[in-house]
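The complex is shown incomplete by one protein chain, all other protein chains being positioned as in the whole.
To keep things simple, chains are lettered A, B and C as they appear, and every chain counts its residues starting from 1.
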Amino acid sequence: MWSEITKKLQETVQNIMPQVEAVIGWERGFNEIRIKPVVIKKEGDISKLVWNPFCVQNLSGYLVKSPAVIPREGRRVAICVKGCDSRSVTALIQEGFLKRDQIFIIGIPCSGTVDWRKVMKRLERSSVIHRAEIKDGRLMVEHAEGVEEIPLREILLRRCLRCVYPNPTVSDVVIGETVSPHIEKEDLYKDVEAFERKSLDERRKFWAETLSRCIRCYACRNACPLCICQDWCIAERRDPKWVTQKPTLKDILLFHGIHALHLAGRCTECGECERVCPMEIPVMFIKEKLNETTLRLFSYEAGIDSNLVPPLLTFNPHETGI
Amino acid sequence: MEEREKTKNNTEMRILGFLCNWCSYGGADTAGVSRLKQPTDLRIIRIPCTGRMDPLFAFKALISGADGVLVSGCHPKDCHYSVGNLYARRRFEVLKDFLPFLGIESDRFHYTWVSASEGQRWQEVVTEFSRRIHELGRNPGFDMNTNLVNSEAR
Amino acid sequence: MRIGVFVCQCGTNIASTVDTERVAQEVKKLPDVVYTTTYMYTCSEPGQQEIQRAIEEHNLQGVVVAACSPRMHEPTFRRAVEKAGLNRYMFEMANIREHVSWVSNDREANTKKAIELVRMAVAKLRFNQPLFPSRVAINKRVMVIGGGVAGIQAALDCADAGLDVVLVERRTSIGGKMAQLDKTFPTIDCSSCILGPKMVDVAQKENITLHAYSEIESVSGYVGNFAVRVRKKATYVDWKACTGCGVCMEKCPSRKVPDEFNEGLSFTRAINIPFPQAIPKKATINRSYCIYFTKGKCGICAKVCPAKAIRYDMTDEVVTEEVGAIIVATGYDLFDPSAYGEYGAGQYRDVITGIQYERILSASGPFGGHIKRPSDGREPKDVVFIACVGSRDASVGRPYCSGVCCMYIAKQAILTKDHIPNSRSYVFYMDIRSPAKNYDEFVRRAQEEYGVQYIRGRVGKIYPRGDRLVVQGMDTLLGIQVEVEADLVVLATGIEASRGARELAEKLHISYDQYGFFMENHPKLRPVETNTAGIYLAGVCQGPKDIPASVAQGSAAAAKVLALFARDTIETSPQVASVTERACIACGKCIEVCPYGAIRWKELKGGVRKAEVITTVCQGCGLCNATCPPKAIQLQHATDNQILAEIEELCA
Partner (left out) sequence: MVARRKEKKSQNRIFIPLEGLNQTLENLSKHFTVWVPMPSGENEWSLEFKPLHRGCKILLDRQSTLPPKKVILPQGQTLIEYEYKKSESDPSKQDLVLREVIDESPIIVFGTRPCDVRGFLVCDKVFLQGRYIDVYYRARRLNTLFATLFCREADDACFCSSVGSGPADMEGSDIGITPIDGGWILEGLTDRASEIFSLCDCEAPDEKQIEDARRVQEEVRSMRVGNLRTDGVLEGVKGQFQNMELWRDIAESCLSCGVCTYVCPTCYCFTITDEPQGLRGERLRSWDSCMFYQYTQEASGHNPRPTKLERYRNRLGHKFSYFPLRYSGMIACCGCGRCIRSCPVSIDIRQGVERVREAHHGCVCS
């Protein structure tokens, strides 16, 4: 199934290659379950492109973050997107970082991507993975110490288990069949609601413990396609001095507060922040809360309608109850 | 922190007020001119407009040991800069909704509108907010200054 | 930085509830503070000299004054430090009077609070930077909004000084409330006789552009350079052609149009000139009564107009006027007495308002200057005046005194006696307010020479008896219930903010109080300035006042404009946003939110874009600063570092 889509993907790219500057997609990484982004610039490299549930990365950041591939006049950059990734693209268009006519969007419906850590956790001992294959909703891993078979659902990333936009919301071409979401839209924030039923003390304790693991590597920030400050994030700068270098929870929390509040009303819940965290901190959960808030207060979902202005960058004089 | 001395009765709370220069700061002045008595916990920071108020100021204050943060500006549609407070109120509302998720009481952050003429209203706002913060007590916050990496006691 | 801290005692204003000596001692321990002292009146001349001496002696680079509100004396002290060679922005104030000593008597808590406020000021000051103003040319045209006596006075004074004036009036004629009055107190001279020449002056001055029947649509820009969009409402008469001959009005078949100028006591025509002395003296069609508009056919006025001035297809027109200053003189409206059900206003035709009585008294009024009862046209013998209808009464949301009613009641009672020598007048009042030149004498004359009977007390009820009205009230001086049978009852309705005042204030970005009166910058020292530079107030729009006070304010506002225009350029505040280019990520969010369009793109080499602030347009609100994610745009004098320093001083 995945190889078929991969084949179609390669064919599609073959066809559009003459009109595009480059194609941003995925290729195999250092083993079967680790995929990495690739920028295809010449036809000979098209065969590198793959699609499978290990294609975890949201590639849309590469469209805007320096040094980005900028298309020459009259040409476009092609990008492969999953459902969640497509919302990031829309959000970037919304905020004026991208022009729709400068990109060619290859949409791929996605039924969930795999958390490699969850796979590794299933193995007796970490060891070399020889082969990984997904069949009938199960992952079969052949590794140096034996063979492991795991139901796919058990190793999906948390973001995928709560995905309601598995199909690209914007695209120039779609490859693969439309898939149905794992959950209903009204259940989107049930984790948030459940968490909010805990006492304030419990919540505070949870974040104190969880965030104390943070090593401030800023992977969550840099992987976020909408964290557009890049090299000039105030969490790192001395002027203005918002955050100190002190290894205290206060400074860590402040960094995450900056990250989250800067994304309030902008986050498309692609979950990259959480996926890339080497310390397995549920970074997206903070943003889920803010999205729940902006949805409730402003009926706004980021990255759906490219004509809308994010709610905190505009106002409504007639708003009551605020 | 070490200078966070307390008054005799040990009850003073750490409350920050961010007041816009045009309305609420004037309103607080009006209250003063009218000798309207108020609790003494509040410390006012003058900002040009509530639109200047990055919610992160309040956020930083609240995770740094403030027991309460009060923001006050011109009434909606009466902003000296016409729309600053309309942007601001959205941002404040989001922050207010967000704080409890981290375990900080929503009531520790309050925003309101007081015009330069409303000295009495200012008195009421300060009195009520101070009362609420006293009711909530010290902001337990996080164990903020724990040095995480050097910590060997975990 | 070498910082000096001056703790003001403000006589005993501060010193009585704050241990200023201890404040000075404590803040001496702060980093960079090299000199502290207390002073009795720091704002006084010797107080300022003391600061200047200390700057010199201790080589201070920054100064903190802990005293009153910066809204009071920040400019004073900035000038003082500037005289001693410091940049005026190397100065901070800690407000330990309005925010400390005056709001609590707890000396211990106050002292602690004062110390902390000074600590915050010092913390902020350590991040202050010298700032320098820039200059921008002034457009020396002035707009006056409102053509009542205050606006007329302001417009004439400005025009006399040679300025181009744009006068905008909501109604079809200027003149305002004063044009409706019969006589004025305390001189009993004819209102239209003294106002008329001024109105004519307005029409004749070549440097006054009059937009009558016009309203303000929007205001943009800033002091020295406003752009005001004015909606000229359709009159359906080409005023350039109209000669004001009045033939149309005579022939108009729609005759049951309530006459607004006569406060509904008579009828006018669907096409009309509001009153004989109207300026401009031009006809206007009232669309809701015009048969052509309501029924689709008529057109008589068009047929009879000798000037062929009728334009049924006219539409509103919006013109943009560019001016350097704006005087707001939008006047007032009168309280609707139907809020007092017990007085029967609107229910009994012979219970009328003060302004209606003015029209009745006026020779150009509905009854040609003869006092008649609206109900049956009979001349009244007993007239009762009731004061404070919609004044000094919190129960109807009008706790303030309207200031003029006591006087106009006295005037109307005197005039009543003059008109009908055998009449009797009664006044129910609470207190008599007559504090200006010759005012109290005037009221005494009414009482003593004219025999007006003043009854101190509230009226409880008015009800009909036959064709007369019974006024029941309390005489609180005698402590007895009184009952007066009257032919006519005049309610001295109070002044309230002009309808639409709030909307206008929002367009102008000026403040208003809870009653809708516009806020002056300072109630005593800056009574005609608003908080918005270049916008001034005159007349009752700022608060109740009589004609002489309104005229005085009109002239005062004109003087302020002339002072502003005496220079060719104005200094613009350097407290504006500033971009650190290398940190700007070109997200454009500042451009998107700026209420003034004061930020634009700047193209650098290689197609790189950065935000750029147009400093003369920036008003310093800081919205961009709060919005900018990498904080590349910083509002000078309220930078992140400065605010964070204040927060950290308190919270760290």
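Everything below uses one rule, namely that a residue touches a chain if its C-beta (ideal position, glycine included) is under 8 Å from a C-beta of that chain, and two chains touch if they have at least 3 such contacts.
Since the model is a prediction, treat every value here as computed from it, not as a measurement.
Among A:23, A:129 or A:284, only A:129 touches the chain that is left out of the view.
Within the full complex, the residue among C:35, C:77 or C:426 touching the omitted chain is C:35.
Take subunit C: the residues that touch the chain left off the picture are 2, 28-31, 33-36, 58, 582, 648, 652.
Although one chain is not drawn, its touching partners on subunit A can still be listed: residues 29-31, 34-39, 57, 61-62, 66-67, 117-118, 120-121, 125-129, 209-210, 213, 215-219, 221-223, 230-232, 236-238, 244-247, 272, 275-276, 278-280.
Keep this in mind: only the chains that are shown with their structure count from here on.
Between A-B and B-C, more contacting C-beta pairs join the chains of B-C.
One inter-chain figure worth recording: subunit A and subunit C are separated by 55 Å, centre to centre, where each centre is the mean of the chain's CA atoms.
For this pair, subunit A with subunit B, the centres built from the Cα atoms lie 36 Å apart. Multi-chain contact residues of subunit B (touching two or more other chains): 60, 64, 77, 83, 87, 91. Contact with two or more other chains is made by residues 593, 627, 640, 644 of subunit C.
Within the complex formed with subunit C, the subunit A residues making contact are 95-97, 228-230, 232-234, 237, 239-242, 262, 309, 313.
Contacts from subunit C toward subunit B in the complex involve residues 69-72, 95, 97-100, 102-106, 108-110, 112-113, 116-117, 120, 505-506, 509, 511-514, 519, 531-532, 575, 593, 595-596, 619-623, 625-627, 635, 638, 640, 643-644, 646-648, 650-652. Residue ranges on subunit A touching subunit B, taken from their complex, read 192, 195-196, 200-208, 212, 242, 246-250, 252-254, 257-258, 260-261, 264-265, 286, 289-290, 293-294, 296-298, 311-312, 314-317, 319, 322.
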